[in-house]
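Yeah, one chain of the complex is gone here, protein chain that is, but the others are all in their spots.
So that you can tell them apart, the chains are marked A and B in the order they are listed, and the count of residues begins at 1 in each.
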Amino acid sequence: MNKSIVGTVIVFISVFFLLVSLSYSENSETFPQRVISLSPSITEELYLLGAEDKLIGCTTYCIRPKGAKTKEKVGTVIEVNLEKIVMLNPDIILATSLTDSKAVEKLKNLGIKIESFPASKNFNELCNQFLKLGKIVGKKNKAEEIVNDAKNKIDIIKRKTENMPHPTIFVQIGSSPLFAATDDYFIDDFINFAGGINIAENSKSGLYSREEVIKRNPDVIVIVTMGIAGDKEVKIWKNYKTLMAVKNNRIYILDSYRLCSSTPVSFVDTLKDFVEILHPEKRKINL
Amino acid sequence: MLEIRNLTCGYGAKTVLHDISLDIKEREFVGIIGPNGSGKTTLLRAITRILKPQSGVILFGGKDIWRLSFRELARKIAVVPQDFTAGDMSAEEFVLLGRIPYFGKIQFLESKRDFEIAEKCMTLTDTLKLKQHRMAEISGGERQLALVARALCQEPKLLLLDEPISHLDITHQVGILDLIKKLNREYKLTVIMVLHDLNMASEYCNRLILLNNGRIQKSGLPEEVMQYKILEEVYKTVVVVKKNPISSKPHVFVVSEEEKQKREKN
Partner (left out) sequence: MRKKIIRWIIWIGVLGAFLLAISVFSLCVGSADISVKKVISLLFKAGSGSEYSILFDIRLPRIILGFAIGGALGLSGVILQGMFRNSLVEPYTLGISGGAALGVSLSIISGLYRINVLNMPVFGFLGAVVIIILIYALSMQRGILKMQGLLLTGVMISFISSSLIMLIMSISRAEDLHGIVFWIMGSLEEPNWFLIKIAVFISLISLFVSYFFCHDLNALSLGEEEALHLGINIERTKRLLFLISSLLVGYSVSVAGIIGFVGLVVPHFVRMFAGNDHRILLIGSFLTGACFLIFCDTVARSIIAPVELPVGVITGILGGTLFVCALTKKRIIAGEK
């Protein structure tokens, strides 16, 4: 009899401590309160997660959404001003693979926590990074919510475009030299999800020859804005009158910001644009 | 003092000097003469270690010059080159460069003795007044004197001069050669001078060496070397040799085409 009482008490105490320690660890997981973002897409994502009040500094390129413009500036995407960062006394810095490695090293030496987000190559990676970000700033649930919503919308779009014709497309992201979006970029995902075929998908490097494009004769050509160079490129393409894209007047220019640095939400928006481009006959897919 | 034995040297495949042997004794004032391309400058270069001989040996004071260190050689032999462009420095700084062979391993500034010697050399060459002048601003003749002063600072036993007067007017020509003669006579300096001007060479040197096609054509007193037959053979031009009325040294007179034709008519 005594043994069973002692045994029960021990079990209760253990469970009690277990529960306490579990809740303790959840509460003691103090999330950073002062965050600096070194990338425009990370800044945008923080706003999406509702974590913008934790943002104490960002780059001069962080202009979306509007609120980001008023935040303290700590440099560009590549070059960061270390003094500014130290003065702001951050808990964590969110960097990318573009950030100057020496600066990253320096910040680590100064004892400041820094988390690096390499450029995502496809939608999956984009989502994983978004989830990682959510976990770091303590908005795990919100992040999962947003990602699931985006995934759903994309599934719907995929299903709708499945039965549509699959045009071939060439997306140009550089002018001299001519650079194509291969499967290394999540532009490839835009194309595939919108039901298109990327002619440069399996190309080893992005360097592409104009002749190759003409040979493959894509139905659509998309040029990522590069200022004046973009308009020039359109003119050059129009010279090749045998191209399907030229004959059917399907050369488009798209905003580089959307195509190159994205959040899961903006990904869906841009995907809709892509669907419009690829399937002009089906105007405005309703979601 | 300087012994040259079977010296053959040249530039790459081209041999300029063939089997040259000569002895220069102390206190001699030797003039090296010869037509263009006969190897005068090459000989000087071989003596100063700029050119490595293909065969043969050069001894200074009994020692092979290629066994001596550069510094040791610079303390024994000093070279006065033809005129050149100096950097932007004062005449005094330029002359003091001649003391470099005497600087200690870690000597950084010139010593008092260096200054004294430089001053003495400049006084000798009458360039003391140019002390603070920039080298670029002084005249050609003064530059040549400064060069001599610098060479003297090396306290050499042998002084080599390469065409020291070719670009000077007669005042400076005589001035420099008188100075060299004085250095040779009073200060016991051995002198080897490469010269184009046959008459000046005859006037001042006590021995002449006539080079032709890289070989010694004739070596000896001016009277022995400056004979019209020898000179005509080497210089391939008609000359007349007569004695200088003042010094009795042989002098060369050229015979121009006009004169030749006048004589032939008669």
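Definition applied: contacts are C-beta pairs under 8 Å (C-beta built on N, C-alpha and C of every residue); 3 or more make two chains touch, one makes a residue touch a chain.
It should be emphasised that the depicted structure is a prediction, and the values quoted were computed from it without experimental measurement.
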| item | value |
| --- | --- |
| Options A:Thr30, A:Thr70, A:Asn163 or A:Ser205, residue touching the unrepresented chain | A:Ser205 |
| Contact partner of the left-out chain, one of B:Leu73, B:Ala91, B:Leu158 or B:Leu208 | B:Leu73 |
| Touching the absent chain when the full complex is considered, from B:Ile50, B:Val240 or B:Val254 | B:Ile50 |
| Omitted-chain contact residue, chosen from A:Leu46, A:Ala68, A:Ala103 or A:Leu259 | A:Ala103 |
| Selected from B:Leu59, B:Met89 or B:Val174 as touching the chain missing from the view | B:Met89 |
| Chain A residues touching the omitted chain (full complex) | 60, 73-76, 78-79, 81-84, 86-87, 89, 97-98, 100-103, 105-106, 108-110, 119, 177, 184, 205, 207 |
| Where the unshown chain meets chain B, residue by residue | 48-50, 69-75, 78-79, 81, 84, 86-89, 92-93, 97-98, 100-101, 103, 106, 108-110, 115, 154 |
